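Heads up, one of the protein chains got dropped from this complex, but the rest are sitting where they should.
Showing chain A:
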């Protein structure tokens, strides 16, 4: 293994890792927004809205994320959507992970015991009050870990945007392979950086999970 090469190129990889982190954070935020809206739609009282939520989920879970990215980035301009590669990456991955988060959030909400809603409604709370003060605080505690799994998947998923030439970790590795012909070193370096990001995120999720757990 060419350690000298690694030491020489790693600052460029660190820069790329920062972009991967930015991409992940923005994607996670967009995913959580889409996931919350999606879950609200899936649990709506109105059939039409439930249908929209279900359609969103099956559309984005039923096709490869790469196809979604290509469609948005290469196909978008054809219908008047002009995005740069980074924007397309965030929006494409965000919509995609949002579909998974929809199911995670919905799952956490419906696994709060039915008796909780009954108790709240029996006291005279509205559906919204029961949701806001009784169901969501409990659901939130249940969704931290599974959302962590979604976020883990989305961080690894950011590698896909290399395919639309966003200069993140995977793309950077490929570029340096092009000039150094050392794929082993370059992919090891990228892999280690991904692992650090994912490990740190995992620790953060565990910390949050412990913090919010009901005593």
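Note that in this section a contact is a pair of C-beta atoms (placed from the backbone, for glycine too) under 8 Å apart; a residue touches a chain by one contact, two chains touch by 3 or more; residues count from 1.
As a working rule, contacts and distances are computed from a predicted model.
Enquirer: Pick, from "Iron-sulfur cluster assembly scaffold protein IscU", "Polar amino acid transport system ATP-binding protein", "P-type Cu(2+) transporter" or "Sulfate adenylyltransferase subunit 2", the protein name that UniProt gives for the chain of this complex that is not shown.
Expert: For the chain missing from the view, the UniProt record says "Polar amino acid transport system ATP-binding protein".
Enquirer: Give the residue, chosen from A:18, A:33, A:67 or A:119, that touches the chain omitted from the document.
Expert: Residue touching the chain left out of view: A:119.
Enquirer: Among A:12, A:50 or A:141, which residue is in touch with the absent chain?
Expert: Looking across A:12, A:50 or A:141, the contact with the absent chain belongs to A:141.
Enquirer: Which is it among A:133, A:184 or A:199 that touches the chain not included here?
Expert: Final answer for the missing-chain contact: A:133.
Enquirer: Residue-wise, where is chain A in contact with the chain that is not depicted?
Expert: Considering the whole complex, chain A reaches the absent chain at 113, 115-116, 118-127, 129, 133-134, 137-138, 141, 214-215.
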